[in-house]
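The complex appears here minus one protein chain, its other protein chains still in place.
Order as written gives the chain letters A and B; numbering starts at 1 within each chain.
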Amino acid sequence: MAEEMRIVLRNYGKIDPLKIDDYIAQGGYKSLEKASSMDKEALIEEVKKSNLRGRGGAGFNCGQKWSFAYRANADEKYVVCNADEGEPGTYKDRLIMENDPHTLIEGMAICAYAIGAAKGFIYLRGEYPQLIDILNTAIGQAKEKAVLKGFDIEVRSGAGAYVCGEETALIESIEGKRGEPRFKPPYPPSEGLWMKPTIVNNVETFASIPVIIEKGAEWYAGIGVPSYPGTKVFTLTGDVNNKTFFEVPTNTTIREIVYQFGGGIPGGKKFKAVQIGGTSGAFIPDSLLNTPVAFDNMSAIGATLGSGAVFVLDETRDIVDVTTRIAKFFEHESCGKCAPCREGTARMHELMELVNSGQGSLKDIELMQKLGNVMSIACLCGLGQAAPAPILTTIKHFGTDYNAKLM
Amino acid sequence: MDYKDIIASYADKPGGMIEAYHAVQRELSYLPVEAVTEAARVFNLPASAAYGVATFYSMFSVASRGKNVIRICESAPCHVAGAAEVVAALERELGVKMGESTANGQFALEYTECVGQCQATPVITINGKVHLDVSPAKVPAILAEYK
Partner (left out) sequence: MVNLTIDGIKVSVPEGSTILQAAKEVGIKIPTLCHHPDQAVKANCRVCVCEVEGNRLLAAACAQPVMEGMVVKTRTPKVIEARKTILELILSHHPQDCLNCIRNGNCELQDLANEYFIRDNPFTLKVRGLKKDYSTPSLFRDPDKCVLCRRCIEACTVVQSVNALGLENRGVLSMVVPTMGGDLMDSACVMCGQCIHACPVGAIGEVEEIDKLLAAIADPDKVVVTQIAPAVRVAIGEEVGMKTGDMPMDVFVAGLRQVGFDYVLHTNFTADLTILEEGNELLQRLKEGGTLPMFTSCSPGWINFCETFYPDLLDNLSTCKSPQQMFGPLVKTYWADKMGIDPAKIYSVSIMPCTAKKFEAARPEMNASGYRDVDLVLTTREIGRLFRMSGLDFDKLAGTNFDSWMGAYTGAAVIFGASGGVMEAALRTVYEVVTGKTLEDVNFEVTRGITGIKEAEVDLDGTLVKVAIANGLSNARKLMDQVRAGESPYHFIEIMACPGGCIGGGGQPITKANAKRVERIDSIYVEDEKCAIRKSHENPEVKTLYDEFLHEPLGHKSHELLHTHYQAKNKKYL
């Protein structure tokens, strides 16, 4: 029986997010104090040893990323928090920022100390205007209490662009430009914001840091699956009884998430599919539900953990229709910089509409498969590479639904 | 406040043009051409670049639109929860189609990306304020708040 374990949400409901003293009373900012007394390399080594992997989707070892920025020589470095959680069905970062903004700020400050940065940015998606005041209040309080030791954080708003969740697009957006991804290399830890060494981590990643420093790398590395240890916050949507959120160790299986935490399918209906990781995630059939949600286990079944969104469909749902809707989303969100994504997402949507409206043929399905395979390996950034996943996986696992709609 | 003063107040923020655009829209609901060229001047960019930014982000509009911007999420979780019926109700109630504004300039109707309130779908926002668990029946009461 899987159980909830709250690390990033440890203070959820326990404190008044607008009162720094509440946070401090729970042991807040002690980890920053401790980190600041450590040798920087030792601190980064500790984060590395915890094997904390970025919660934004790419799953890169966090400490290793920090070490690149630490070693980079520059007059200025930046810490950037990716709070552009744009994956439909995801709101975990909002929960953290809304209920415990200081844990994010503390995590960022620890990173700033480790890499030698004096300035940080929180890139907050434009759809969360209500969080600007909460974050600014918390930052103001932390500065007033002088806990940040000269580290300054500024909140910047996005303006409605899913692609800005990609770290280099996000950087471009902070620079006031069109949010288009850059070609990598150079990677942000060597040349990021204003071409200076920059660490971009997700809200959930930063929120894990204070606890890791407090309790130690070994403790953290022992939680969940060893290759992707720790906890993960999931948000449940679609056809589940509990449309809610929870934080669990990474060895929790998909089945446990849907049935135990989600309380199963409402109305006595049968399960059909679950999409994990947000709208770019794979659709997973019943036969694969025993897979642990950890990064590599998900990769092994052709899925991703992504943002931790869990979108459940019951047997009555028209999965081809839902996938058509998703294809439309990607057409709208492609930045247009690279040809296969710009043209490919539009063609995918066109072909899905054709099939969904009963005018498609087997040739159209085959064309989508070919196009999807090309996009997944040839597009410039993660958006275009991931965009075909829902289509490819529904064709693979729910081919009969497609066939039923063909001319 | 005049758009020039609004933009000027962001002048010393590196890369602050997007913040300035948000602020202009809070006042005017859209970005008039003059505001875009003014932003270009203040942030020392060519007008073509300032225009490129203004047309990239879905929250910005360079075309005039209604004062109260209603945005409806049609992401998959809202879609399966009945977003299409909410769209139909809003279109009916306001007498305009998605992407249009009412003739009296009161309302603009648009789609939005997911607004991260998926525990209570379908979701709409009006001027950034979130309305949860929206159903066609609730639409008239919600709109009444802004009339």
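As a working rule, a residue touches a chain if its C-beta (ideal position, glycine included) is under 8 Å from a C-beta of that chain, and two chains touch if they have at least 3 such contacts.
Here the structure is a predicted model, which is why all the values come from computation and not from measurement.
K.L.:
Since one chain is left out of the picture, which of the remaining chains does it touch in the full complex?
P.N.:
Touched by the chain not displayed, across the whole complex: A, B.
K.L.:
Among A:A118, A:A339 or A:L362, which one is in touch with the chain left out?
P.N.:
A:A339
K.L.:
Of A:R178, A:R325 or A:H397, which residue touches the hidden chain?
P.N.:
Touches the omitted chain: A:R178.
K.L.:
Which residue, A:E33, A:E218 or A:E350, contacts the hidden chain when the whole complex is considered?
P.N.:
Touches the omitted chain: A:E350.
K.L.:
For a quick check of understanding: of A:I213, A:L371 or A:I391, which residue touches the chain that isn't displayed?
P.N.:
Missing-chain contact among the listed residues: A:L371.
K.L.:
Of the listed residues B:I6, B:V36 or B:C118, which contacts the missing chain in the full complex?
P.N.:
For the chain that is not drawn, the touching residue is B:V36.
K.L.:
Which residue numbers on chain B touch the omitted chain?
P.N.:
Looking at chain B, the ones touching the missing chain are residues 33, 36-37, 40, 46-49, 51-52, 55-56.
K.L.:
Contacts of chain A with the missing chain: which residues?
P.N.:
Spelled out for chain A, the touching residues are 161, 178, 183, 185, 331-340, 342-347, 350, 363, 367, 370-371, 373-374, 377-380, 385.
Keep this in mind: only the chains that are shown with their structure count from here on.
K.L.:
Help me check something: in the complex, which residues belonging to chain A touch chain B?
P.N.:
Residues 85-91, 93-94, 125-130, 156-162, 173-179, 194, 235, 237-239, 243-245, 275, 279, 309, 311, 313, 317, 322, 325-326, 329, 332-333, 335.
K.L.:
Touching chain A in the complex: which residues of chain B?
P.N.:
Answer in residue numbers: 14-19, 21-22, 43, 49, 52-53, 56-60, 73-80, 111-121, 125, 128-130.
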